[in-house]
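A single protein chain has been omitted from the complex, and every remaining protein chain is retained in its original position.
By letter and in written order, the chains are A, B, C, D and E; residue numbering begins at 1 in each of them.
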Amino acid sequence: MAAIQDMLNQSQIIRPDGRTVDDLRPVKITRGWTDVPEGSVLIECGNTRVMCTATFTSTVPRWRKESGLGWVTAEYSMLPRATSDRTDRESVRGKIGGRTHEISRLIGRCLRGVVDMKALGEHQIQIDCDVLQADGGTRTASITGAYVALADALSWAEKNHRIRNAKKVLKEQVSAVSVGVIDGTPMLDLPYVEDSKAMTDMNVAMTGSGAFIEIQGTAEHRPFNREELGTLLDLATKGNKALQKAQRQALEQAL
Amino acid sequence: MAAIQDMLNQSQIIRPDGRTVDDLRPVKITRGWTDVPEGSVLIECGNTRVMCTATFTSTVPRWRKESGLGWVTAEYSMLPRATSDRTDRESVRGKIGGRTHEISRLIGRCLRGVVDMKALGEHQIQIDCDVLQADGGTRTASITGAYVALADALSWAEKNHRIRNAKKVLKEQVSAVSVGVIDGTPMLDLPYVEDSKAMTDMNVAMTGSGAFIEIQGTAEHRPFNREELGTLLDLATKGNKALQKAQRQALEQAL
Amino acid sequence: MAAIQDMLNQSQIIRPDGRTVDDLRPVKITRGWTDVPEGSVLIECGNTRVMCTATFTSTVPRWRKESGLGWVTAEYSMLPRATSDRTDRESVRGKIGGRTHEISRLIGRCLRGVVDMKALGEHQIQIDCDVLQADGGTRTASITGAYVALADALSWAEKNHRIRNAKKVLKEQVSAVSVGVIDGTPMLDLPYVEDSKAMTDMNVAMTGSGAFIEIQGTAEHRPFNREELGTLLDLATKGNKALQKAQRQALEQAL
Amino acid sequence: MAAIQDMLNQSQIIRPDGRTVDDLRPVKITRGWTDVPEGSVLIECGNTRVMCTATFTSTVPRWRKESGLGWVTAEYSMLPRATSDRTDRESVRGKIGGRTHEISRLIGRCLRGVVDMKALGEHQIQIDCDVLQADGGTRTASITGAYVALADALSWAEKNHRIRNAKKVLKEQVSAVSVGVIDGTPMLDLPYVEDSKAMTDMNVAMTGSGAFIEIQGTAEHRPFNREELGTLLDLATKGNKALQKAQRQALEQAL
Amino acid sequence: MAAIQDMLNQSQIIRPDGRTVDDLRPVKITRGWTDVPEGSVLIECGNTRVMCTATFTSTVPRWRKESGLGWVTAEYSMLPRATSDRTDRESVRGKIGGRTHEISRLIGRCLRGVVDMKALGEHQIQIDCDVLQADGGTRTASITGAYVALADALSWAEKNHRIRNAKKVLKEQVSAVSVGVIDGTPMLDLPYVEDSKAMTDMNVAMTGSGAFIEIQGTAEHRPFNREELGTLLDLATKGNKALQKAQRQALEQAL
Partner (left out) sequence: MAAIQDMLNQSQIIRPDGRTVDDLRPVKITRGWTDVPEGSVLIECGNTRVMCTATFTSTVPRWRKESGLGWVTAEYSMLPRATSDRTDRESVRGKIGGRTHEISRLIGRCLRGVVDMKALGEHQIQIDCDVLQADGGTRTASITGAYVALADALSWAEKNHRIRNAKKVLKEQVSAVSVGVIDGTPMLDLPYVEDSKAMTDMNVAMTGSGAFIEIQGTAEHRPFNREELGTLLDLATKGNKALQKAQRQALEQAL
């Protein structure tokens, strides 16, 4: 496709951290990062570092009771000094900000998109994504890391006879990556320095089979057209494939 | 395109309210719906009814001061009996829920996407979207209605010598519409009954020139592929064109 | 009575909106204003516009359980741009203000004053009064409108076999009106411009048979004596009679 | 008047605590009850005991600045075991209840009704009424006690050269008392046991010259007519005269 | 011990209120200070005055249910004008401050330290300590007073057949006192004027048999060594003995 060709040409561009436009930052996924959670993962995407835990509990929220169905929910939070300026704690301010709410809901939807709630049965998995260091892409790193924590929590649940078959519950792989248009050029996996000057900014969550779970593209600074959208989705597809490979490699190792 | 052809075939399907898959619900935009706000619009999309007001103020948030730039922000809320079951007031619960936060932020981003902040100067426009009756598509109706309220508030500001040129501030038209996949069929402008069983649900905000300001597609129930995405965007393009015509017709009349 | 005679003399005074001191503003009561609530009324008293809904539910608050008695409660709220300056949302501030609390409690008491809780049985009716536009007298308009919404909700409940006899539950009519002393002259039904300079301000809720349900008179700016009180109550009686006629006319029409 | 005659006949009734219908409970006003506040009063009305303090500060709220006018505000609160069952602290629940808000506002209005804001100048007086023991009439006892604390705070301010003339600031005396209809009989100054079964309940704040500052009558259980209102106001007038005598006696003593 | 000898020498120092370094302020404990609580005590330590109530209830917190064990908890609060400058109410601020939390927890721990939870059975005692006037040592006065209120509540419970044996439940006496180092000299029972300039500040809760329930020593301004610690504990031991004598004398009198 022409879009891909353009993209390849743009690949000549070298970004501040030495990457081409379609390069992912180095990804590192550490399982069993803390001892007690059913799933505990540290994911590092470049300088972005997120601790993702999955808590398996045998109760579902009240509105879900006696439905025979499970539930997956997520909470995202930033530590005060994850960012270059200190951010006040939401616990101290007494309320959760809009950005936190928005991201928590996004993570929850993406993971629910790959879980078979009937196979899970009336159990709940609570995902916690705490950003230890933020350098762009914290919400997509959270999704990618949380998938691995979720997989571990389900293996734990199978091993402990809480569910029958972890594989049946987790229907598909899911990962997410950010793409954006910087100075007119579509690029993959934006660190903070690029993200803050992106005209268009898009987060794309995809399954292992290449379908979309969530697309969130926003263009506060310059609207984007259908062709740019195509290029961005090509980049996201490439990035998500690589992230899913990293997820599989991490999950293949013994815990 | 094949996608469009499929869509036309699917158009044979008649929906519960008598529409074909690419039909919009009847839209009615009433300007000057209340007396005091600088912009005050009632938008009705089928049974969904949203009151949108735009408040022009001569101060910007603290972090924006001495930047020479303006700001546009939005708050969305549902009246307790907009819905079939009564929803508790967020003021009574003492906190704003995640859904409200998410939608308020979406509306704000879409409107900022068509405003030239330099031309606006250090003024702020606060958009309030209060849902009087909800039947699906409240967030997209809010965006479509808020655009008209914003246009009126800017005309007011020009007439009252607060800004020089309202047209320069409002660079483009913006409207939004929901699309979704119901039982495998992509459809335009979902009422609640369809929305609640959609496999994929997407909100698309577009400018008058047909570019995207925001795409939010979510597939909690079944991932969607690139082709389906294409059909959904075709439908959204058609819907937004019709909504933008309604916006222009409303704005052409004397207030 | 001398008080009435004085009042008639004062009637020569023509107020800014062309009314005499004992004239009510035009009242308009629209039933079935939105589709889903059991009772839904838009009341307009001059430029004041309040949406009143009544929600019938089959549960009572915990402290009322197994008492055989029902309950009626009310919540009042102003939309941000009901007023000439935008008021911050109480949901955003995270707490309900004293004025809102005070008015919500007043509305609830007035409606409970005409409901037979035994005949209602263990059901609850929640009244929501949302002020779309405020021009004085929003709390009294809320009471007057809420009565009609309550009557409709009880008819709905009778028709749907939730209660036996709506008429038995609603023992009496209730309406409310404001009166006040402006520059020494007692006047009926104060719009904002008069209310803000009233020396004494009184809200009077009365039954169809002319008895008092609630009297709230306050004299921050100049105390009032027994004679003035008499004149104010005469005015309120006249105003409430007219409002009750409007309520009856509205309820006589088919919904 | 016939009303008074009826009342006298009813006076034959002996109430549970031995009083006739127009008897006040014993009142005791202790000035200087704590050491540091500018005004500090313990008022005891029967078993009801309220600590009232008045704090004089040299700043007014922001919205009052540069107006040349002062401000008086009040906060009412109940200690957890003022009541027979323990009431949860509002600080622990994280929000102020409607009843507290309503009463705080009432106290503030009554005191502002007797203060000349111009003579006060840009100073603020904050009244705190904390109920140590509640046996009915806590809000009216608060007003009566707060007046004395306010008077002491103004004397303090005059002595400390913060204001010129305390007497000019405090234009009039103010006190308040509750009246109500019990089993058809109007009575003065209701303790909890009577208050809880009153058909009509009214709080009446009056000035030293016998005019009304605030009338709040509510009839959740049985509406009242004009004649009953007359009798209730006669009782309130008698009660307030006695309370004002007690205030004067307390203020005549050296602090 | 040398430490004691030093202390005696220092006893020559006369403090602003005429006391020697090892003198306690006058203590006064009034039982049955209000009528309704199961235990109600006013404790006065110098100018510090705290109202302590103990509420006996027949339910325990949820997490304690079906354990056969009781629970004791405490809440501490300051009235706004207990202090020389008015402190904003925590109910108005919508949250409890750190200091309040810290002290409430301290009081609860100290009382739990002398209660046999098994003998108490599944009942709860809620202690409320409300500071009417603050002049240093409010937390230790609260503990000392709360012990007496607790004892009264247990006697009440025994008399009302809620528990078998009050003496078995209350294993020991407990009291607390503050000590500190002022200008290098250890002193007992600090009023505000001394407390605010203390280099080291220590609160010591002790049982009737002279053992420690809680030691909280803090040295923001100058660390303290082992020897000073010894002297401070000697002083605290002396102070607590005197306080416990006052507790016993109060409890010996008929209520």
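The working rule: contacts are C-beta pairs under 8 Å (C-beta built on N, C-alpha and C of every residue); 3 or more make two chains touch, one makes a residue touch a chain.
As the structure is a prediction and not an experimental result, all values here were calculated from the model.
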item: Displayed chains contacted by the hidden chain, counting the whole assembly; value: A, E
item: Touching the absent chain when the full complex is considered, from A:Gln12, A:Ser91 or A:Gln253; value: A:Ser91
item: Positions on chain E contacted by the hidden chain, ascending; value: 95-99, 101-102, 104-105, 109, 112-113, 172, 202, 206-207, 209-221, 223-226, 229, 233
item: Residues of chain A (touch criterion as defined above) contacting the omitted chain; value: 34-37, 40, 47, 49, 51, 53, 55, 57, 75, 77, 79-84, 86, 89-92, 94-96, 100, 126, 128, 130, 132-133
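Just so we're on the same page, only the chains that are shown with their structure count from here on.
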item: Partner chains that chain B and chain D have in common; value: C
item: Chain of greatest Cα-centre distance to chain E; value: B
item: Remotest chain, chain D as reference, centres from CA atoms; value: A
item: Same-residue or different-residue interface between chain C and chain D, half as cut-off; value: same
item: Identified repeat of the A-B interface (over half of residue pairs identical), from D-E, C-D or B-C; value: C-D
item: Separation of mean Cα positions, chain D and chain A [Å, integer]; value: 60
item: Centroid distance [mean C-alpha coordinates] between chain E and chain C, Å; value: 52
item: Inter-centroid spacing, chain E versus chain D (mean Cα positions, whole Å); value: 34
item: Residues within chain B bordering two or more other chains; value: 94-96
item: Set of all touching chain pairs, with the criterion as stated earlier; value: A-B, B-C, C-D, D-E
